[in-house]
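Mind looking over this structure? Questions follow.
All protein chains but one are shown in place.
So, chain A:
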Amino acid sequence: MASLGAGGGSANSSHRHRSLAPPAHVLASIFTSKPPPHYVPGIGRGASGFTTRSDIGPAAVSLGGAGAVGQEAPADAAPGQQPVNDGAYNAALGNDGGLLAKRYDDDDEDKEADAIYQAIDAKLADRRQQGVREQKIKDQIEQNRKDNPKITEQFADLKRRLKDVTEEQWEAIPDASDLAAKRQRKNDTTVAMPDTLLRRALEGQETNAHIDPTAMPGAGAGGGGDGATDLKAVGEGRQTMLGMKLAKLSDNVSGQTTIDPKGYLTSLSGMHVNSEAEVSDIKKARLLLKSVINTNPGHAPGWIAAARLEETAGKMSEARRFALTGTEKCPKSDDVWIEAARLHPPDTAKAILARGVAANPDSISLWLAAADLEPDTLSKQRVLRRALMQIPTSVKLWKASVDLSSEEDARLLLTRAVECCPQHTELWLALASLETYEAARGVLNRARAAVPTELSIWIAASELEEANGNGKMCGKIISRAIKSLASTGTAIDRDTWLREAEKCEKSKSPATCRAIVFATLGMGVEEIDRQRTWSADAEDALGRSCPETARSMLLKAIEAFPGKVSLWRQLVKLEKACGTATDEILAILTKSVSHCPQAVVLWLMAAKERWLGGGQMPPSAEAVDGARAILQEAHRHNADSEDIILAAHKIELDSGEHERARILLARSRDRTGLCSMDGTAKSAASGGSERIYIKSALAERMERNHKEELSLLTEGLGKFPKSWKMWLMKAQALRRGGGDVDGDGDVSMLKVEPGSSANAKMDDAKACYERARAALQQGVKQCPHSIPLWLASADLEFDMGFPAKGRALLEQARLKNPKEDRIWYLHVQRERKLSTGGDVHAAEKLMAQALQECPESGLLWSAHIGMAPRQVRKSRCADALKRCDKDVRVIGAVARLFWADGKLDKARSWLTRATSLAPDDGDTWVLLYRFEQAASAASASETSGASSVIKACTAASPKHGIFWTRVSKDPELWEWDASWKSRVASSASSAHEMRIERTLELASQLMSAEEDALEGVGSRK
């Protein structure tokens, strides 16, 4: 409305200068012009009305008094047009009679005149056209005859040829079947039995003819004269019909039925009576087949179908008759013969088949069927022999015959067979497998000559050689195979060859397998892709459990790339997986390091294999010496590898040569430019890497040389101030140092640290604490993102009874390291332990915050579950599982809940799940161990569960876990370990197991102590 209407005036103004109105004289003509005569307003303009209110009246416009309804005028009728009175508006111009209709319509005389004129016109036109029309009709008839010739005319030429038909041919023309019979049948449709009949039956004058009395059980009992019995019979007849219908329902197409007739009408459904519909179907089919047979008696399937139909209809004799007629009519069709034999009892069948093979001596299927009919092997063989005499080239017959024969006969048969059918590899191979070595070679040679394109013959030859101890021939044979196959133009691709190799391996011919792989691995592989492809192929072969193939592939690959460390490693891995003896693996490794002496990994593997491969614990002296020699060699080649030095150090340490170990490390510390395998440590200037220092300090710690340890750590920290591990070790050493001073009365520590000169016990502890604290503070400053350092420093504060300081430290740590659940965890646990006045709210609050910050942390969730009162735990478990259902700690917490509820089985399964989920987490193992111990204590059985846990845990050898590391890294354990080892010498595995058991024991003690501390809080509450 904006421009035109909204203001009214605006519409006005916007159009002031360009009015759309027509010129004035046109407007004036509205009033001045005269309407044409008989003008009908509205309709003259072309308007049509509308009907919205039919209750009031029709909108259709009536035209004047005559009431004739006017037609629509064209919309484009020019305004002011003067209608012309003559016939300008005629129908031919598409104009309507609207304007002028009235004039003609209302006058009867006019109509009559029109009719007369039309009649005259028609007559004149007719006269003119007559001649033309007659001609046209003639043409049409002619055309019609040409298009639709009479049948007699169509077949006129054929008819003429009938004179050549001989008498026999004339006789052989089958009669047309009488299709009219079908229409007659309609007369004997059944109708419902009228009441009069029933009444008459009651009167005993007539028996019921509607249902066959034989089909009615019990109908005959009463006799014809008794009306009451007959009525009963009628009812039973109905039941029979019902039964038949049910039977039909039960075996309709879908096989499903709502009715279970078996329960009700077993006897009825068992009756061999077909329902009416089926019978009529059979009749229809019979009729059809009959016409098929009649019109085309040489068509074997028609005969077979007819026989089958009769068979299904239950008329065996008819079926046989059809089949036999079929054999007479089409003796060349073996199907008919077989069908006829099938329908007859065996003896007759034999005779039929004999006739059949006489008629078709070349039909393999007939011969086979005949052989099948024979009851014993001997006669079967005889039949087959005869068959082979007839058809010597049938592989099927040969095979059937060989299958039935004994080994010796089979050999003879096959010898003949390969002569008859030289193209069939299977026969050749079968013969070769039956022959002796020498003969088999001959056979295979001949086979090769006969079928030069067949791969399997070559492989069979190679396998044969291998089986007879000629393993080295395999390579030759296979290479010849490749050459000759290529020359015959048979392209066999690499994958096929490799598959064949795997097949050879499966059939226990490793040499052939290897030969194939060696010969074909390089086929069609790009130069650059070789290594990768081969290694992937080996992986695949191993995946399909073909280690020999994989090994051959790797050997071939190594042959091509002797300097590739990854290939050597893959090979060693493969050998280990196959359980090859240590010596062989060692040999491979020795070879490998000779090829790539710079590969530290291979050296280390070799040393380890030498050292521990014997499976003895402690390793025998010679093993240690061997390993030492290997490492020395390695060191000679890789002088600057700290991994080798550390490995040597480990060996020395383990074999009790502490002095040598120390010297080794001291030397390496002084050296410059050491580098490790993973390239982490590179202490170019100062010599010795961080790892070396840590290891050295660790060694000293194990020796309890605190002084040395501390000085080493201080030295190391001077060089590597960012090493949080060393800071941590230093703090631990300082703290422990205090304890040792106190316990052992060793005053050496005091001399080292002149600051702590007090003698009192408390002061000692305090001094140690102070020093440790200082170390940790420094450490934290250096490595603000090291969580263990923060945790250690906070722990120290809490342990020494300064919770406020500890809290502050944890706050700081959180600020520096957001979203770190370990810090939260420690804080919460500490708060819980501290909440002496039953004030668990602090811990709860903290936990809530913690979970908000790290909602996915299993550690926090498990603690959260543990904190809850028993009633709430279940729902918290559900929450936790929703958040992190893969976390072992949460699963452990859930298991603990089950345990507390006494659902031992469930708890065990959950714990087992947790351990299998993260076998690296020691705490779960500890929990499982505790659980098993408790369970066995409860059931008073021997600790079978616990021992199996120890075994599994040994296999998994976990490394992480809060409680686990606390125990496993304790020098006390090492000491215990060392002392125990020196006492008892046994196998390596059992020693390891003992250590794990000890660890589990100690860790579980720790865990229960911790739990007690926490639970104590809960109970106080």
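Rule of thumb we're sticking to: a contact is a pair of C-beta atoms (placed from the backbone, for glycine too) under 8 Å apart; a residue touches a chain by one contact, two chains touch by 3 or more; residues count from 1.
Here, contacts and distances are computed from a predicted model.
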item: Name per UniProt, for the chain absent here [options: "E2 ubiquitin-conjugating enzyme", "Thioredoxin-like protein yls8", "Vacuolar protein sorting-associated protein 21" or "Exosome non-catalytic core subunit rrp40"]; value: "Thioredoxin-like protein yls8"
item: For chain A, residues in touch with the removed chain; value: 1, 4-6, 8-9, 11-12, 15-16, 18-22, 26-27, 29-31, 33-35, 39-53, 56-62, 75, 79-80
